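Below: the structure, in structure tokens.
Chains shown are a subset, placed as in the full complex.
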Amino acid sequence: FVNGKICKDPKVVKPEDFFFQGLNKPGSLSNPLGSNVTQVNVNQIPGLNTLGISLARIDFAPYGLNPPHTHPRATEILVVLEGTLLVGFVTSNPAMNMKNRLFTKVLNPGDVFVFPQGLIHFQFNNGKTNAVAIASLSSQNPGVITIANAVFGSDPPISPAVLTKAFQVDNNVIKYLQSQFWWDNNYP
Amino acid sequence: FVNGKICKDPKVVKPEDFFFQGLNKPGSLSNPLGSNVTQVNVNQIPGLNTLGISLARIDFAPYGLNPPHTHPRATEILVVLEGTLLVGFVTSNPAMNMKNRLFTKVLNPGDVFVFPQGLIHFQFNNGKTNAVAIASLSSQNPGVITIANAVFGSDPPISPAVLTKAFQVDNNVIKYLQSQFWWDNNYP
């Protein structure tokens, strides 16, 4: 065991321990977000353990969204293969009385964009056709935190007293937001 | 220059470069959240550069809140000095069709709680008196991302098309959330 994963005896390691099949197939887009993330990390490729990198294919229906999320342990670099994506990340809190800055860009096939470690980011298909991107992350086990689910859909829920104050809105809005939970398709 | 900060010649370094004064004074609580964070990191103590640690004092009015936020580069360990705090963090996305878990606890003076790196967490004064805590972070420059401000108050704003889909709510709710921005007092 290394990092909580089984570490094979080098003598019985085989090429298949460094191999994954199927990233050419689109993920299912029949979900509320119209997007799908196919992860290829240490859970799919055991040979990635300790090597500090992983991959993902992201599919988007028209107007599909990979919603605002963070990777607590990784930077992401993404290249668009098909379609058009509006992407962005928000900087961490700046000096007092300054707003967090949004860095955004419309990406076409062949365009590359970087989402620095731990920052909130999203990818949105603002075109009329499907879009596909390949993303790579600087950890074999990057983690994903979907903001909407973590804040409004946790188990147990965060107390409404916390959320009404955090977002400075009334309780009905928080209840509405908490009622909209769906099973996310961006899991490790 | 090391890490973008000026690095003094060792011959002219003095004790003051490792020193900060004033963490005994409560921060101002006259703001919508009823909380205040006084940071002591590499911006206040130049001698912290490269040393991987920093400190903060957090003050809470009754029902004051340090709202859901993340530190992209640090774990936080907190000890309560006065009052009672309801604290919690939400885990990163678990396996498919599982909800993110909320780990929560009510803390009294002398209680210590850990918020692992990059996870969304909050501290809420659920008592009738002021509360005070000391938090320490595993980076000299941990960064702070206040979720509400980063998602609903960035400059420029995130497109409503992204936010309505991300939270699965209608446009009026997003407009309401975006209109509630306030200057945050948790800055680096």
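Going by the order they are written in, the chains are A and B; count residues from 1 in each one.
Methods note: a contact is a pair of C-beta atoms (placed from the backbone, for glycine too) under 8 Å apart; a residue touches a chain by one contact, two chains touch by 3 or more.
Keep in mind the model is a prediction, meaning the values are calculated, not measured.
**Student:** Total subunits of the complete complex, with 2 given?
**Tutor:** 6
Note that only the chains that are shown with their structure count from here on.
**Student:** Centroid from C-alpha atoms only, then distance subunit A to subunit B, rounded to Å. What do you get?
**Tutor:** Taking the average C-alpha coordinate of subunit A and of subunit B, the gap between them is 22 Å.
**Student:** What residues on subunit B touch subunit A, complex-wise?
**Tutor:** For subunit B paired with subunit A, touching residues are 32-34, 63, 65, 67-68, 70-73, 86, 88, 90, 92-102, 104, 116-120, 122, 124, 126, 143-159, 161-163, 165-169, 173, 176-177, 180-188.
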